[in-house]
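So the structure is just underneath, and the comments pick up after that.
Some chains have been omitted; the remaining ones sit where they do in the full complex.
Letters are used for the chains, namely A and B, taken in the order the chains are written, and counting of residues starts over at 1 for each.
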Amino acid sequence: MILHLKDTISAVEASRLAEQYKAFHVVSNNTNVLITGSGVKEIPDGLEDKVAEHWVFPNDMQLASRSYRNETREVTIGNTTIGGKTGNTLIISGPCSVESEEQIRQSAALLKANGLTSLRGGCYKPRTSPYSFQGMGLDGLKLLAKMREEHGFTVVTEARDATHIDEIIEHADVIQVGAKAMYDQGILRACAKTQKTVLIKRGFGTTLQEFVQAAEFVLSGGNENVLLCERGIRTFETGTRFTLDLCGVEWLKHYTNLPVILDPSHAMGYAYGVAGLTRACTALGVDGLLIEVHPNPKVAKSDASQQLNHAEFEALLTSIKPIAAAVGYTIV
Amino acid sequence: MILHLKDTISAVEASRLAEQYKAFHVVSNNTNVLITGSGVKEIPDGLEDKVAEHWVFPNDMQLASRSYRNETREVTIGNTTIGGKTGNTLIISGPCSVESEEQIRQSAALLKANGLTSLRGGCYKPRTSPYSFQGMGLDGLKLLAKMREEHGFTVVTEARDATHIDEIIEHADVIQVGAKAMYDQGILRACAKTQKTVLIKRGFGTTLQEFVQAAEFVLSGGNENVLLCERGIRTFETGTRFTLDLCGVEWLKHYTNLPVILDPSHAMGYAYGVAGLTRACTALGVDGLLIEVHPNPKVAKSDASQQLNHAEFEALLTSIKPIAAAVGYTIV
């Protein structure tokens, strides 16, 4: 249950009530909000005259649900706002992994040349084998930060586990919680304590409801800047790397109030299909697209097969603009 | 292996050779073609000087593969051609089931009003329970045939099993082999003996390769008019009815030469998501779309939740035209 307390209740008093009733307490738009589990169906005894408004839910999708807030939330990344009525589709692009200063400078130049503002690059790679390239770590983060200083980009990078979450929070503008880490409460709770934007990727074995509940960890902890990212689920089909779940995206848009970002690169796993899929994603009308692009995909240290080269990326960018326009969106 | 015989070899001789070498024999573009299993990697002894050209394959995707024919095949349905360089996206629409003359007349009127030419409707419904509505059978087929006579529509309808395949072949323009029937060799072999177009739906548990191999049953039996239809696979996610596999569609377009049709209605299972998904499918650039529309979805005898009403359908049709244009296609 979500309870909006009357504005006669102070934040201190709200916090005390939260403790008493074992609820979460957040302040949203100057309102003190308490959130209990969804099993609570009636205003708890003693709170009746302190509550201005309340919502009951069939399950633990509460703060993120459309039955609580019936519009997509706005989230601002650098100078760009997505969600709400903005009609913006934000392009977040760059290489799978930060590999060297030269490489990331080439990526930065590509973004600059195409008027893009958001640079992605992995520094702590969540590889499934200890024998693969594990990322540049803090050195990579510093390279991304350098690009931000030089170009004004916003930087999107991934936290692999809770051991380095503080570094990520310090250096990134958007903290990406990867598909393998999205159940990690150490990360989610740390993300809840900052006001930086958190992009949560759906685990490849994660139901839509669990996915949204991961966002509830952040929202109920006090950070409203949450993006949901669909990047493909694991199915019996192995001809492609994963299966991009666009039915699920329609479900997310129907039932939740969070902006939705799509990652066709990881879903497909092969460059040949990324452009087509990205066009399909654009036509859905979404708040952002994550696209992997590398100056020379063949020598990439991770995900070599799925990254576009610069020419392919620019052709793709050109092709999606009229599609976005056809559905009332703008590529930014 | 596919072998194109020299044009000095007669069809009779080709047929005899097929028997001798346990191969399939078809005549395509006036060429006698033999097809063996893909395990054959060298021209069999005794055939060397009878062969004009040959192709070796890593698996049993042979006639349908791009390494055999590196362009999408053209298939003509009524007066409309799709595939090849046509850039046509054919809309196939109508109710899930033919329920009554009144209902199918309303559907026909909707198509007519919107300049559409291809009417779908199920007569033998492949229900999973014996206690559900099983379709009107032959009476339904006759209603569809009547609409064809009156309006010049092409009629698309589904064979549930081999017991009524002859009736379907007689009355339909496009024989739909449903997701639950696509391994049915009784149906596939019957379809191979006609020249009517065969639309094969991917089983919801079927790999892409098995799907294409179902088409090989029809192609190797002598019917080249085959369409592949992706309609959603079954995954762990149950928030939507199925998961539309657009990664798989990119794979099909990359590896096969058959036109691809998409069915967002069955994949989604809920009307709220059908329009968005259809727009995504359109932006992929596909040869056709199957969309379920019913004069009054609430009272539909099957798949009530996923059928659009007439107003929703017309709005959708309007919205996809500029998307199709943006990717070089025309809605027909």
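FYI, a contact is a pair of C-beta atoms (placed from the backbone, for glycine too) under 8 Å apart; a residue touches a chain by one contact, two chains touch by 3 or more.
Not measured: the values here are computed from a predicted model.
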Number of copies constituting the complete assembly, 2 shown: 4
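Everything that follows uses one rule, which is that only the chains that are shown with their structure count from here on.
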Whole-Å separation of chain centres (CA-atom averages), chain A against chain B: 37
Residues on chain B engaged by chain A in the complex (per definition of touch): 205, 207-209, 232-233, 235-251, 253-254, 267-269, 272-273, 276-277, 279-285, 319, 322-323, 325-327
